[in-house]
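Structure, as structure tokens:
Missing here: one protein chain of the complex. Every other protein chain is in place.
For chain A:
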Amino acid sequence: MAVLLPLRAAPQMDGFSLTSWLANIKWWQIGLLLLIWPVHAFAQGAVTVNDALAVLYKWAPFLVLNGFLFNVLISVLSMALGTGLGVLVGLTLISKWYALRLIGNTGTAFFRNAPWLVLLFVVLLAFPFEFTIFGMRVPFPGWIKAVIGLSLPVAANIAIVVRGAIQSVPSAQWEAAESLSFTRIQTLWQIIIPQCIKRMIPPWMNWYAILTMATPLCSILGTEEMVTLTRQAMEAEGNKPEFLMPFYGFVLVLFFLYCYPIAKLTVRLERKFAVKL
């Protein structure tokens, strides 16, 4: 049955694909990449590596402070919103009522499988650019829509994480609580969730890393985040093709530096919690 072997070895879609891939990157591989990268840029001609790096150096503070930190802000807000929503939806998935479970399951399946970019566009177009509340005009900027748009698929995936964690607690715990007259809500918050919260942390961090990596999608909606600003910076410098590698490479390095420790920690926690309990 040797033919079956590659199939079995295929990576499982367990929700840890990004972090386990990231965490598996070795330092020598990163070194090798950094070595190849300037050489490649150099081979392109007219502008030297040093020229390109000097321009990048000039722009770097602006790109980090106005660009990357904005991506981080979007990711943090999206994650917060997505987590709150996700917990609520996760609770519908284990509801006693069939109708609520059905609604929860349908919504979850939809938002987990819809392309993130499409969700972003839908949110962008579905909401006006400003609201009028009590005669006051409140602007509704694109980046907030982006936060909402990104939080939807996150919420759907967190809901699955929450359900999985709750179901991993033996049903005997529910019975013990039930025979002590606890209500369902009390049982959930005071007995079940405290036992499985640890188990939710690694997959939750994994989704945070995925979300962070997805924030450049907002550039397509015109949000002035890292990738948008990088493109603008290159335009300001005359749009030379030689700048492509250093500038986008810089974006890549920043995202990597941010997500790599998260991925490492996720994998470590995942191992730790998998052993305990």
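One rule holds for everything that comes next: a contact is a pair of C-beta atoms (placed from the backbone, for glycine too) under 8 Å apart; a residue touches a chain by one contact, two chains touch by 3 or more; residues count from 1.
One rule holds for everything that comes next: contacts and distances are computed from a predicted model.
Missing from the rendering is one chain, named in UniProt as "ATP-binding cassette domain-containing protein" (options: "Serine/threonine-protein kinase RsbT", "NitT/TauT family transport system permease protein", "ATP-binding cassette domain-containing protein" or "Sarcosine oxidase subunit delta"). Only one residue from A:Thr106, A:Gln167 or A:Gln186 touches the chain missing from this view: A:Gln186. Checked against the full complex, the candidates A:Ala99, A:Met136 or A:Ala172 give a single residue touching the omitted chain, namely A:Ala172. For chain A, the residues touching the absent chain in the complete assembly are 172-173, 175-183, 186, 190-191, 194-195, 277.
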